[in-house]
Structures are given as structure tokens and as C-alpha cells.
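Complex shown without one protein chain; remaining protein chains in place.
Showing subunit A:
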Amino acid sequence: MADLSNLTGLVSEPSGESDSSASSASNRSLRLAEKQKRKGEADPFGVAVKFLSQVEAGTVVRGNDELERNIVVVETVAVSKGLSPEVITVLLDLALSLNAGTANCTRVLKFLIPATVVPQEAIVKGVSWLCVGKMPINAQVLFVRWVLTVFDLIDCKDNLRSIYGFIFSFVTEENLCPFICHLLYLLTMREQVHPYRVRKLLDIQAKMGRQPFLTQLLVLYKVFRPDLVMLSHPARVRTGFKNHNSTWKVALSAVQRKNKGAVLVDQSLSLDVKEKPSSRKRKLHHLAIPPLSSAFDSNSSKKAFRLQELRSFKELLENIHNIELPAQMGSLLGSALALHYLDCVQDESAFLRLNFWLGHSLQEEFLLCPVDGSSDNTSEACRFLSTILFSQQFLQEGFSSTESFLYKFLSVWDGSLLRPQILDLLSDIPLMPSFYMHKLLFEPLKQLYFTSTVFFKCSVIECLNSMLVKWLTWHSVSASEGGLDISLNSNSTMTMTLSGFMDSVMELVRFVGLLASEGLRLENCHILLLNQTLAFYETVCDMFLKYSLPLVIMPPAGVFYPALFATDSISVDRLGYIMYRYRKNLTLAKKQEQQREQTFHISRNTYKEFNRNLQAMVNSMWNSWWGIPGSDLEIDKDLIALSKVSEPWCRFDLIHHPALFSYAIEFHQRCWPERKDVDLGSIKTGKYWNWYMEFLFNQGFDGLNNFIQTNTGHGISCQDDRQPSSQT
């Protein structure tokens, strides 16, 4: 790349082939000497630039071959490699001064392709040439279009902003106006918005009508100074600027591709304004997220950053200390970037505003004017709730207005309207004292649960599972920060102690236990419901290990036995996993308890319950015998005999269990393919047993595998039933 630093060292000398051809008659030695000389010289480009920098006003252009030749040299380099900042300064000055004539002015502008950046001073000088007013209008337009095209490549814009007034004065030029508006749009800061400028633009608007470029600039003015200008967008009018870079686009992108690593110009300079015009025709507009707009009496002296201006996360980080809240807090939910900001907002009033708006919207839509069921309405409501859900999930916390809305809504809900959204919102309900849970949550949910389909039951269990996970996660975070007491409210009217938290969790688990066991009974142990229930207990069994909550709650018999005797293998496997995790949790609890007596205490009953379940499971699956001595689950032998099932005691072992039976058959077929009559009993003998275990666990029954490994020791004799160490 030619640099002008060597330009200064150059002597102004005629160069180039045409020159030598002109002196063709001169003798050979002279030519040789000249050739020699040229070799020592720098490239012809530097010479050409040097020449062009010295073109003076009043130079004859027509028939000036020398000028033409030099322009061609520079043009070739420009379109292939681009021009350095210094050369751009020189050429822009040459073109706009009209020293090389009007035709050359547009010609030079057209190949003014920057290689790296464009010096700001060149543009400032260009604007001053514009002010001289000699340039023909098409050249003026071309110049401003060029500035717009290379705007992102201008090294610095502060001086350009300081001549804002000069640039602004060109808005009155009818031909220039669209481009000047765009340039002003890119340059405008709050300081530049003045009443007289607003008035000027409004005058022009009165003359030219609603031109998109004027509207766009005025919209920006309104962003900065809502107290000066008022504007409402019709839905139809297209906003934004056109691209004016067509002349340079191809060459510029080619040069930029070549000079990779240099600054990249954003080819799509047109800014589309994010404000989405609402096309809804509904009169009641409770469900619209308001657009971002500046607070109307924003302090004029304050130099704050507005959320509408925010384009990237980086900008957010740079201005995070200085961001002005929008006029309507609800508008924050409309943009992901704004949600990031919401996460850092400390202002109490801001949250109150948000909650007022949200509470009002929800109340008006769902409680005061009930949805008439028309599909349009529902889809809108669905979108609105999804937005809230998205925001809540993003912030990892529910809004209090949603919460209080849900308590009211649950009592009137039919259980089907917007079910997925409502249940998802429900799962975001924060922890509350167990005292309120019954009245506000459990009672209405219970009514809905027992009167609805099995799928609704599944959804409810799933929802409560996710609620429990959120509570536990929240606890594990706050516990790791050292505070055991949890303040629900900094007013400290409602403080929740650890035991209070445990009470709430216990209450929730007990409630789900009740729903699940009754539900399973009502729905004949529906497989989906059973699986949702087991998913819930997968969360419950790990509360101590995973979430460091010293609480172990066993599933009720109404859940345990349906899972143990389930006909699908997945449920049985899940139960195996759950029992395995319970054992891990209890073992750890026991160990900690022995080490430091003061920590906590898990009641003997829990261990007893666990051991009883464990025994039942190991006995029926492994030991092929029934009945736990001392338990209430013994069945009268005569009664079983009446069923005429042969060998009833081994009906639920790993071979005959209805969930695993098909695997046993398959195994049998593989071992003894030629055998006609199936004798599953033969699996139990010798090495076949170990093979069968291996076969079974290769089917993906990791839960059962873990369970059997920890509780019996895999592959060892059937009688080796090691009870957990935590047994009391």
C-alpha cells in the first residue's frame, strides 16, 4: 500500500510510458538513463497522488492528458486495493474543490474506496466545501451518499458532531434532504436536539409531507427530547432509511474482503426501528407489551442513555450505570436486552410500576372481563402469558403480581384455559409459608385435580415437581451464601427460618404424595401418571445430596407399591434408581450425624420407612419371598392360594416380574433356542443367573442395576442380602 510518507520524498518528475513515447526521438542513452532513474523511484501510484495533490484551481481539464493519466493510475489502485486515509484526504479535497472540474469530481468520488479508515478531518473539510456552495447538486448528493456509505469507517466523529449545525442547515435543500436526514440521524446526540431544530424539521414536514426520512429523524429527536416533539406512528408507514451505498457497495466489499482484519463496514446501514406497530384491532389493549419510550419529563440536563438506543449487549455494559428507565416499565418485557437491565434494576418504584402494570393487565383480561373463548383472543392471551413466562424464566424468578393473580385465578380456573401457560406460571410461584399454601394453592388445585382427566393430573404433578426444583435450587443458592434464615420480605414482617422452609417443602411433598396416590388409584395406575410421580420423587429423594436440604421424605405406599408392581419396566427401573438415591442420601445423613451431632436429625421413622420399602423391594425381586415380618403388608396365605397362582412368592422376582418377564423370555430363547417348552426357572441356576443379570442391565436398566449392586452386591448368591448400614 502506497503511503504518503514517501510521497514527500518524491521529486516532481514526469514519469510513465506515454512520457517516454513522447520523447521517442531522443537518443537511446537518455532513455536508458531515464529507465534507470525510474527503477530507483517509488511506484507510479505515489507519483500520481503527488501530482493530483498539486492540481490547482483553474487547471484546464479538457484535453489534459496528464491529469487523466494520473487519475486512471489512482483509480486502478483504489478499486483493487483501496486508498489509505491520507490519499482519501487528498482526493476528497481535489474532487470537492472542483479544481479538476465537475466531471472529475463525481468520478473521483465514485472510486473513493477506503482501505482502512476515513479520517474525520477529510469529511469536515468536505462539508466546508459543501458550504461554499459551488458544487452541482448531483455532486453534493453523491458526496453525502459517500459519507453515509463510509460512515462506520470514519475514525472519530466528535468534530463532525461539532459541525452538526452546518450539516443541519442542508436539510432545507430539497434534493439533499433525505441524505442529510440520514446523516443527522447517525450523528444526533441529545445535546443536538434543540427546539429551533425541531421547528425547522416540522416546517419542512409541513412542506414535504410525511417523508419517512423526516419521520425517522423526528422519532430520534423524540427519543432524546420527548418534551419537545410528539409523534405517533401509524402502523402502515414504512420507517427507516434506504441504503445509499449502491455506487460503492461492490468495490467496497471486495476491498474489505481483501484487507481482512481491517475495520468492517456494516453494509446494511439502514436502521430499522424496533418499535413494532401494533396491528391489533382490539379495543381493550390490556395484553399489549407497550413499546419502549422515554419518560416524558426526563431530566433534560441529565446525560442518560435510553433503552431505545441500546443495540448490543456491549452497549448495555458500557452504559449500565447511566440508563434511564423507560416511560412504561412494562416495555422492558418486550426486549431481551432490556431484561438484562431489569435484572440489575434496584429501584423499588420501578418494580412497583412493573407489577402495577402486569397485575392490572392480568386482572382486566382474566378476572374482570372473562375471555369469551374466541380463538383470536386466546392466542393473544397465550402470547402474553408466554412473554411473562419467558421473562420470569430469564430472571429465574416470578413476578409478585403474577403470583397474586394466580391465587385469584386458580379459584375460577376451569383447568383447561391456557393450561400449559398457567401451570408453567404456577411453577414459578416462590416459596411461601406452609400456612398459606393450603388455602391459596392446595385447595383450588386439589379440586381441579380430582375432577380432571389423567393428563391434567400429570401436568399438575409435573408443575409441582418443577416448583419444588425451583424452591430447592433457590435454597441451595441462598444456603451456600451463608444465610440460613430466609427473609421473604425485607420489611421482615415475614421471615422464613430454615425450619419454616423445610415445613413448606414437607407440605408440598406430602401434598403431591396425596395427589399421586389417590390419582394412581383413581386412574388404575396410569403409566404416564406413575412416571410423572416417579419424576417428582426423583427430585425428592435427592434433596439432601443435591440441594443440601437436610430432609428425607419417603414416598407413600400408594406410590411405592404401584411402582414396584408396575407392568412397565421403566417405572420399575425408576423406582430402583429412586431407592438407590434414597440410600445414598440416608447414608450420608447418617454419617454427618455421627460426625457432628449438632447439625440435624432425620427421624428414626424415616429410616424405618426406608428399610421397610427396601426390604419389600429386595424380598420380592431378589429373594423371591413375600411378607415383611412385622409389617402390615402381609397377605393371608390361604387367600393367595385361592388365586391358584403357582409359586406366588416368586411372581415378582427379576424373572417373573410382569415388567421384566419379556426380557426373561428373550433371554431364555437366546440361551436355549432349541427348547420348545420354556422353563424360566432354569435361568436361576449357575452361571445363567449372572448372564441374565448382565443381559438385563445391558438393556439400560441403570436404576435397577445401581439398586441391586448397592443392596445385594451384583452376581453374588441370592441370599446375600446386605442391609443398608443406616438401618436402625
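Keep in mind that, in the parts below, contacts are C-beta pairs under 8 Å (C-beta built on N, C-alpha and C of every residue); 3 or more make two chains touch, one makes a residue touch a chain; residues count from 1.
Everything that follows uses one rule, which is that contacts and distances are computed from a predicted model.
**Q** Assign the chain not included in the display its UniProt protein name, restricting the answer to "Increased recombination centers protein 6", "AP complex subunit sigma", "Centromere protein L" or "Replication protein A 14 kDa subunit B".
**A** In UniProt, the chain that is not shown appears as "Centromere protein L".
**Q** For a quick check of understanding: of A:F51, A:Y185 or A:W357, which residue touches the chain that isn't displayed?
**A** Counting the whole complex, the residue in contact with the absent chain is A:W357.
**Q** Of A:N70, A:S84, A:T215 or A:N585, which residue touches the hidden chain?
**A** Going through A:N70, A:S84, A:T215 or A:N585 one by one, A:T215 is the residue touching the chain not shown.
**Q** Where the complex has a chain not shown, which of A:Q328, A:T378 or A:Q421 is the residue touching it?
**A** A:Q328
**Q** Of the listed residues A:L440, A:I602, A:I683 or A:I708, which contacts the missing chain in the full complex?
**A** Going through A:L440, A:I602, A:I683 or A:I708 one by one, A:L440 is the residue touching the chain not shown.
**Q** So one chain is hidden, and I want to know which residue out of A:I163, A:A304, A:L395 or A:I640 touches that hidden chain in the complete assembly.
**A** Checking each option in A:I163, A:A304, A:L395 or A:I640, the one touching the absent chain turns out to be A:L395.
**Q** In the complete complex, which positions of subunit A touch the hidden chain?
**A** Residues in contact with the chain left out: 195, 198-199, 201-202, 205, 210, 214-215, 218, 221-222, 227-234, 237, 290, 293, 295-297, 327-330, 343, 345-346, 348-349, 351-357, 359-361, 363-364, 367-368, 395-401, 403-404, 407-408, 430, 432-433, 435-436, 439-440, 474, 477-478, 481-495.
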